[in-house]
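As you look at this complex, bear in mind that one protein chain is not there, while each of the others sits in place.
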């Protein structure tokens, strides 16, 4: 059942030290800024963060990294023109990086949400990113075995939600949100607006409410 | 690029003998009756058909089975109160049955469409349906290795399509359609109506046109 | 007295926590829907791609594009959503449903479930989504008559029928008793028209 809240701080207050937190967004698009800011204020330490990038500028995810509370980041594209916060932490050995091809990042979270134990995937065969991984030829093609990425919490941003937690997104801000929502023990979604049950077209719901534990209108 | 047709017979005319044909529907809901009838008239032989069921009554898929042109059916739930056509063929050894748990049927087709070589799945562990399959313990849980099901053709039914092949469905008639569309070399979708490009809400498209080769309004 | 089907369905319904996401299997479990308290936020899932399934459709409500897993026309509740089969089974297999209620031919005291095939010669097997629910739902409740027509118990030491899932059932609701299948054995939570001693003797528990 979905709790409808207005306070981002309340929504993330039980994230413990050491948690793995999936954070939605592709760069700024779809990044749940208010929830990330709340997580920063909350101050949980020793976090593992999963995001496509590693923060932009000095706000949101970058500001969270700057606290030093993120031990490890799992992402596909940390290096950007405005990723200076991450760059400094990385170069000074203060953050661990697991670099994952973007499709594996998405599919490994999907696997976590779908009960798949592992899957054979063609991405990265013969490259340094799959070195040491189990490899197998299936029907004449090479594959590498990849494992699920499960979160303790997911913090995502959607466009609108209804009272039972159904979500719709907006344009390319959808990106990782729907996948992360399925892959975490507790999913917190920030939305611009909450409508009554029945206020969203059932044919157009992208994330069914079963995946959403808390809905926040910050 | 999607071809927009009005003749179901033309839409299935190149299905060869020996083809694997994915046919949408959960019982009658979402079954592309006009396309299945056209396939029956077309007369391709030695077919492998993938569907959740094995035909109802004497029409649609049941009528196709009755021609004797289906060598094998891959499905999850053949036995129904009105599956007499299949029942007779099966009991007289005239059709081969591969019984697959419904979730594996869906996930194996999804894997075919998503480029996954195989996946470890918890369904059916310790049951006769996974006997002889590769098994592995991952994080303390037992899984069985399952392989993709790829179709040469998919015949599906949607509600509306646009000129570039985007599809929306109607209620629980959606079922296997979107998954099958991704898993076949050639996907043929029958729809009640074709609207101009831009006539469907981009946020609510369920099957993007990239997966639809032919759109038929029978 | 032993319970009738509707009484049994009411017992199961009363045990489903408010706010749960629930899948009710074909047959006997379907009856549970009618006994869920209105407004306690239980959301019904149907494997053929829907959350927020409502009651059976009547009269003009019948729409053959809106059916349940048993292919019976149903209705939609406010807050419903539709999704395709791979998404529906990802939901089931990924551990997101709180409870499923299934019928059974046999359940073992260790929680093994047999509900898809009697293994009789000439029988046509059909499994549907039963194996996916068995491994996927957080709690698997079984609802069945305790005794078969020949008087043999369906709660058994070891299933003789082909299995649907291993060690997956946590509770068995029957016309004669409710059983909790626990780590250290079978607990009888309540009995209907039969003493616990007689039950244990008939079941060889």
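Residue numbering begins at 1 within each chain, and the chains themselves are lettered A, B and C in the order written.
By our rule, a residue touches a chain if its C-beta (ideal position, glycine included) is under 8 Å from a C-beta of that chain, and two chains touch if they have at least 3 such contacts.
Small disclaimer: the values here were computed from a predicted structure and weren't measured.
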item	value
Neighbouring displayed chains - absent chain, whole complex	A, B
From A:125, A:138 or A:197, residue that would touch the chain that is not displayed	A:125
Residue among A:8, A:55, A:101 or A:148 touching the omitted chain	A:101
Contacting the left-out chain in the complete assembly, out of B:8, B:113 or B:218	B:113
Residue ranges of chain A at the interface with the undisplayed chain	26-30, 52, 76-80, 83, 86-87, 90-91, 97, 99-107, 109-110, 121-129, 169-179, 206
Residues of chain B in contact with the chain not shown	1, 110, 112-116, 162-164, 166, 182, 196-198, 200, 202-203, 205, 208-211
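Note that in this section only the chains that are shown with their structure count from here on.
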item	value
Approximate Å spacing (C-alpha centroids) for the pair chain A, chain B	33
Per-residue multi-chain contacts in chain A, two or more chains	114-116, 202-203
Shared interface positions of chain C, touching two or more other chains	76, 82-83, 89-90, 93, 135-136
